[in-house]
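Apart from one protein chain that is not included, each protein chain of the complex appears where it belongs.
Take a look at chain A:
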Amino acid sequence: MTLQITLEKQLGEINLDIDLNLQETGITALFGRSGAGKTSIINLIAGLEKPDAGKILIGDRVVFDAARNINLPPQKRQIGYVFQGSRLFPHYTVKGNLNYGRRHKDPESLNTIAELLGIEQLLHRYPAALSGGEQQRVAIGRALLSNPAMLLMDEPLASLDEPRKKELFPYIEQLAKEINIPIIYVSHSLDELLRLADQMVLIDQGRVIRHGEVADIWNSEAMLPWQPEQDISVILEACIREHSSRYSMSCLALGDRLSLWTPFIDAPVASRVRMRIHARDISLVRQPAEQSSIRNVIPVSVVDMTSTDNTSACLITLRAGQHILKSSISRWAAEELAIHPGEQLFAQIKGGSISRNDQVANLQPSNAFLIAR
């Protein structure tokens, strides 16, 4: 399933001009500031708004083509949409809502989806009697049961409080694994990006800035504006080499002889995991210290270093095998160690500082996720 989108639309001040080619099943995050045009993009895809020009192809189905005057109405596009608020129909029960978009009302698929989303117990209630998280789960189920060719999700967690968000993460992760359709997920949250997205599209001022693997973009310059200066991080994706049950740690293979020990990840050996490593948790040394408490001392080469005059910190970009790491050290230390690009150093990473929230166990095939808990 491919999705080809070329769109133009004037949205007040912003001129939306998008050219995207999505090949993936799994979750593609549309990431950007509020007002960057993310929601408009999926509204245009769904047919709720009309582009000024362009073309939208889902697989080989043309749903919009300005040149040929084709503009399928939303109900003919077969696109599921999960809105920011749940938009459940207040006069239908949960079951009625779930059934609304179904053509074949076989009980199995309803039960499967209800079970997947944990809403089996709620079928006879009305939306008003549900919590925000439950409403959003029903809305997801309703969209899925309409048998869509692709699923759009517009910040489905944005209207929920923190505990409800946490409650919903596993369901969405599970979902991406179970259903075999592309999901476009609009978000401006780094956490959601880390936890849910396989691919990402960075949007700014109505344009696509970057499109690709989450880790590649996250670790690039393009994402720096989204990361607070005190909390710059990289995403690292690697396979689990081994577990140490004695110390409750897991070892990631960063390269042939490069290992990174982290708190235990509940996933089998050889499965791929993703984790966030904060720059403030990496320090640099010229020679590996002997008899140190730090388990991870990894040979790295300096790729780049940036500092701004009015801050005390200096951000060093490092390469370890295939992986990018970032270290935030003081400018004083950087000057005293006389660090410059191209030279070899050792990065000390405090394994214990990698929190559970920063780990996502990403099972093979690479699009499937499971949270490490």
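Assume contacts are C-beta pairs under 8 Å (C-beta built on N, C-alpha and C of every residue); 3 or more make two chains touch, one makes a residue touch a chain; residues count from 1.
Please note the rule applied: contacts and distances are computed from a predicted model.
Peer 1: So one subunit is absent here. Using its UniProt record, which name fits best from "ATP phosphoribosyltransferase regulatory subunit", "Molybdopterin synthase sulfur carrier subunit", "Molybdenum transport system permease" or "NADH-quinone oxidoreductase subunit B"?
Peer 2: "Molybdenum transport system permease"
Peer 1: For the chain not shown, which residue from A:Lys9, A:Lys38 or A:Arg142 touches it across the whole complex?
Peer 2: Per the contact definition at the top, the residue touching the missing chain is A:Arg142.
Peer 1: Return the single residue from A:Gly85, A:Gly132, A:Gly255 or A:Gly321 that touches the missing chain.
Peer 2: Residue touching the chain left out of view: A:Gly85.
Peer 1: Go through chain A and note every residue touching the omitted chain.
Peer 2: Touch with the absent chain occurs at residues 46-48, 73-75, 77-81, 83, 85, 87, 89-91, 100-101, 103, 126-129, 142-143, 146.
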